[in-house]
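Got a structure here, written out as structure tokens. Questions coming.
Complex shown without one protein chain; remaining protein chains in place.
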Amino acid sequence: MSNRPEINFASDNVAGVAPEILAALTRANTGTAMPYGGDEWTEQVGTILSGIFEREVAAFPVATGTSANALALATGMPPYGQIFCHESAHIEEDEAGAPEFYSGGAKLTVFSGENGKLSANDLAARLASIDPDSAVHHPLPSAVSITQTTEKGTVYSLDEIAAISQVAHDHGLTVHMDGARFANALVALDVTPAEMTWKAGIDVLSLGATKNGAMAAEAVVFFDPAKAADFEFRRKRGGHLVSKMRFISSQLIGYLQDDVWLSGARNANAAAARLDAGLRDIPGVEILFPVQANMMFVTLSGPVLSVLQEEGCRFYTWGEMPDGGVSARLVTTFNTTEEETARFLDAARLGAGLSVGSAA
Amino acid sequence: MSNRPEINFASDNVAGVAPEILAALTRANTGTAMPYGGDEWTEQVGTILSGIFEREVAAFPVATGTSANALALATGMPPYGQIFCHESAHIEEDEAGAPEFYSGGAKLTVFSGENGKLSANDLAARLASIDPDSAVHHPLPSAVSITQTTEKGTVYSLDEIAAISQVAHDHGLTVHMDGARFANALVALDVTPAEMTWKAGIDVLSLGATKNGAMAAEAVVFFDPAKAADFEFRRKRGGHLVSKMRFISSQLIGYLQDDVWLSGARNANAAAARLDAGLRDIPGVEILFPVQANMMFVTLSGPVLSVLQEEGCRFYTWGEMPDGGVSARLVTTFNTTEEETARFLDAARLGAGLSVGSAA
Amino acid sequence: MSNRPEINFASDNVAGVAPEILAALTRANTGTAMPYGGDEWTEQVGTILSGIFEREVAAFPVATGTSANALALATGMPPYGQIFCHESAHIEEDEAGAPEFYSGGAKLTVFSGENGKLSANDLAARLASIDPDSAVHHPLPSAVSITQTTEKGTVYSLDEIAAISQVAHDHGLTVHMDGARFANALVALDVTPAEMTWKAGIDVLSLGATKNGAMAAEAVVFFDPAKAADFEFRRKRGGHLVSKMRFISSQLIGYLQDDVWLSGARNANAAAARLDAGLRDIPGVEILFPVQANMMFVTLSGPVLSVLQEEGCRFYTWGEMPDGGVSARLVTTFNTTEEETARFLDAARLGAGLSVGSAA
Partner (left out) sequence: MSNRPEINFASDNVAGVAPEILAALTRANTGTAMPYGGDEWTEQVGTILSGIFEREVAAFPVATGTSANALALATGMPPYGQIFCHESAHIEEDEAGAPEFYSGGAKLTVFSGENGKLSANDLAARLASIDPDSAVHHPLPSAVSITQTTEKGTVYSLDEIAAISQVAHDHGLTVHMDGARFANALVALDVTPAEMTWKAGIDVLSLGATKNGAMAAEAVVFFDPAKAADFEFRRKRGGHLVSKMRFISSQLIGYLQDDVWLSGARNANAAAARLDAGLRDIPGVEILFPVQANMMFVTLSGPVLSVLQEEGCRFYTWGEMPDGGVSARLVTTFNTTEEETARFLDAARLGAGLSVGSAA
């Protein structure tokens, strides 16, 4: 099986840029444009997003997901705020303290919870336990952040989102959605962007594009534009107001037009579903969470791992077991091919000692 | 003169992307690459910059000039630090407090000084006035930042840089150069990158590319890699570790290879020199600082301003005078054409009541 | 039982100032003294503490325990640091985010653990799970903080402290002890201050005095003076460099001289031991943690609670149960009397329906 190209399921970030998005960016490279967002492309992003979300939104392009999350959370939050999230949340686990930095020192308080999901009941219990008489001795509960698609590859149902929002709003908290994989959840649930956000109580969204085919583009979307007053100062001060903004905004245009984002997410989800279906029957492979979008967690036996690696399959692993097996994360993308998933499954079957005649 | 395209001298940021740089970026869109800088393009940026600067440097790509400056200054600085700079410095005037934010609350102490330049003597006098016995009552002098090309369009000589560095190092301060227009100064002085930086005492450089033809790419360059230990945590935490980093790094490669950066800067400087030479002889126009790179400041009489605006010339103005005149800033770029500067000068001459036959 | 004075076990902070300490403070009110710690009393505090700890220490008086903890932790820590502590730690639960504020946004990562104690094994497991290749995506493990006496009224043994320190030092972490109730633990273990701190691996101590009879005085003690370089800037900048410092320092002198601190702690611990012994046999009362110093946690049945309140006993309660019972915390102090504990126990016995003839 040598001389065949590597199959990289390490992250959605390993993929390049979707051709439609690169084309939109290239088209924007014409003439001069006023800097810092005073251009027509940035204006158009606002119009498109207001259309997609079926209400007037305040939308701000940025280049990274970490900045989107940190700025979205910091806006309107006091430095002594408290943010509730799942213990596996990207803001807790993978952003090197960016929410703490942008908020000026807020505290993230984490919950465990099945399948990578925060439970509305756990949140309610925690908030109910707070003694208002001693409030000043504690960070002030200010926001809840949920991740859709979760960091375990699962998807909150609309009811689950609404229940969390209800608890949060009853206690005066803002509800933030980290939508780094928003499109993957959207097509998984087959609902509208409005239904998955403000209609379910979301106040502010980090709308990802990079992981799903953009180069470096995300949008922070406030569903109540009045609550975004603070944002622009914080973005500039954080160094995230890109001068030649048209090249961020045009990516978002290329992403959102012609259903490019939805097609890409469907492709990624379908690839994960093929992996799920195929791996499910292979001895030595265990699937750890329901596979609902484009990411899955598995354990692989030593022999399965070994053949996958020989075949040039790349993915993150951890926690080596006595037989050489590992835990692993597999992420598919907007441009994962059927051939790639088939090759991966054949290699896994081979490693498990199964016949792979169909792959010949 | 209608129907002719606008001439935009508002900023170097109004220009698009140089074709060589867009081509380099497009070439990088092939296959998969490990994210967050674990890719071959990012490695190549380090190699190229070590070559250009004639020593091993630690170089980190980021997408914006504000983040480059703020991260460069914050690295190694205590939150109670004090940064000395000219009162017109971008870090003081145009970054919404980003240095304060990234440093955790350092104080910028500003100096006036001719032609937008910090004077080594002024700095020395200030540092000499500090009473070490009461040090704890004041922010701790930690860094000096100079801007090359300055915000007034002038250029520090090598001797001026060396004198400032000497004073700074004598007092244990780090020396930072905001090189948003580094290439413009470099070709103006006709020196090597090494001469204009570490050989003159610069410790850390914000090397700009965006203003000179890149899309969104700068590099923070530490001339002593040991002093960069802190940087990567701060970059990630600030949301400036771009996931698909190859698309930032490939811009820098396209910028630095084949003298693209130097050619662009020479074009911009030459355009400014043409404006300088032409405007110098026009009644109603006064040139405010020596024009040494690609930016100039002028006062324009009301009539001159009026014809320039009719002709579609765009630039920042302020401080309206009784005759309708204004102060104005003119910035030329890597792709400013001879036709544009000629049209601009003709319009100015026309406004001043001069004949413009040559432009017919 | 009416007309008898209230018995306040709400906190060690409800007590006033020990007479020896008020006398020392009053004696310091003579003549002029240079401000901000340039006085003889402050110098003497350093001398006394170096003697008590059997090595040269760098010691800094402050007025509050929260500032002592936050400043001790922030010193030498990067803003992207990570602090490990027990989930009940004062720095996590009761300081409104002061450690996050003073550090510039560090993250507190908490552990559960029996009897309010962090386990060296849990810490080791956590630190071992960190992948150095992705370090930059996470806050940097920087410090461990343990509380001695713990927030549950228990005391770490010297072996437990040493084991935690060993794990921490193996990973390059600083070890901080929150000693708000240091003296109570010291007399409980019957060891020397040196044994309970640097000999067991503690790097920096918040040495409490306020809870044990001072008015408003704590000392931050660095066992390696070289590691305190940062502290003075941070204290001043935090507004904790008291101008008439002699009145803080003289409290510490009055506290540490003539074993005042040890006598006060012994009195408080003995009072708690009496409560422990007495409550242990009362139906309707459950003692939740080993009582090893001057603080205990109990559940009280509704009837017991009711009589205690009638008797004028004051303490914090939470979590009402169906029979009207509650959880409660009882804290004794340097000046709790035998009469107070006896009256408290009699009231509890009466509430439980026991005879209290002995209290007549």
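Letters are used for the chains, namely A, B and C, taken in the order the chains are written, and counting of residues starts over at 1 for each.
The working rule: contacts are C-beta pairs under 8 Å (C-beta built on N, C-alpha and C of every residue); 3 or more make two chains touch, one makes a residue touch a chain.
What you see is a predicted model; the values in this text were computed from it and never measured.
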item: Residue of A:V57, A:L118 or A:L140 in touch with the missing chain, whole complex considered; value: A:L140
item: Residue touching the undisplayed chain, where the options are B:V45, B:A96 or B:A200; value: B:A96
item: Full-complex contact with the absent chain, from C:G31, C:P132 or C:P322; value: C:G31
item: Chain not shown: contacting residue from A:H176, A:K236 or A:R329; value: A:K236
item: Residues belonging to chain C that touch the chain removed from view; value: 5-6, 8, 10-11, 13-17, 22, 26, 28-36, 62-68, 70-71, 95-98, 101-102, 210-211, 215-216, 233, 236-244, 247-248, 314
item: For chain B, residues in touch with the removed chain; value: 79-80, 82, 93-97, 100-101, 103-108, 131, 136-139, 318
item: Those residues of chain A which, in the complete complex, touch the missing chain; value: 36, 78-80, 104-105, 136-137, 140, 230, 232-234, 236-237, 241
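Convention: only the chains that are shown with their structure count from here on.
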item: Whole-Å separation of chain centres (CA-atom averages), chain B against chain C; value: 53
item: Rounded Å distance, chain A centre to chain B centre (Cα mean); value: 35
item: Between chain A and chain C, centroid-to-centroid distance (C-alpha), Å; value: 42
item: Interface hub residues of chain B, defined as touching at least two other chains; value: 36, 233, 236-237, 241
